[in-house]
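Just one protein chain is left out here, and the rest sit where they should.
On to chain A.
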Amino acid sequence: MNKVFAYAVALLVIVGLTIAALVFTGVLSGPGQKSRSGIIAGAPQIGGPFELVNHKGETVTDKDFQGKMMLVFFGYTFCPDVCPTEMQTFVQTLDLLGEDADQVTPVFITVDPERDSVDVVREFVAAFHPAIVGLTGTPEQITQVKKQYRAYGQKANSEDKEYYLVDHTSFTYLMGRDGSLSTVFSYGTTAEEMAKVIREQL
């Protein structure tokens, strides 16, 4: 009888561990986890210190953005399709937030510092919304911020010196007022969804 009991306990433990593993790896949603579509939960350590140059040519660090939420997208201005689409989502999100829009700083960080000079970035962000901050820097500074955000940006066809394409992370990061990661939005998340998540943290 004891043996049966031991087997039963062992079985329960295995089942429990399996479920825990599934929840941990994100295959199943835990009970306390908000399972929103388009939002990745449980992302690893993302964010942290950076020093970059904004579209006005001023050197800025992560500290300059604290006190407000930050909506961060990595892209490059030579990208004529996806990046403007995401910038448009930022604009719509700001519009939906109305007066609360000043609680969040929308940020575009280039993954292509060689071509995206301060002037190029300024023209790019200005075409969308005056609130959007464009950030560039030295290749080393960009490498560092990509590392902090676990973001990726890699030339796809570097043999084409002038018109090379850059593969890049498609996520949009919502950072809290203290600079820590709040939410990661997958590409295609609507402005309505972003505004909703931001509102919850006002």
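In this text, a contact is a pair of C-beta atoms (placed from the backbone, for glycine too) under 8 Å apart; a residue touches a chain by one contact, two chains touch by 3 or more; residues count from 1.
Methods note: contacts and distances are computed from a predicted model.
Can you pick, from "Serine/threonine-protein kinase RsbT", "Copper chaperone PCu(A)C", "UxaA family hydrolase" or "ABC-2 type transport system ATP-binding protein", the UniProt protein name of the chain not displayed?
Cross-referencing UniProt, the chain left out corresponds to "Copper chaperone PCu(A)C".
Among A:Thr59, A:Thr138, A:Ser186 or A:Gln201, which one is in touch with the chain left out?
The missing chain is touched by A:Ser186.
Where the complex has a chain not shown, which of A:Asp81, A:Glu99 or A:Glu159 is the residue touching it?
A:Asp81
Residues on chain A that touch the omitted chain in the whole complex?
22, 26-27, 29, 35-41, 77-82, 84-85, 87-88, 91, 119-120, 123-124, 126-128, 152, 156, 162-163, 165, 167-171, 186-190, 193
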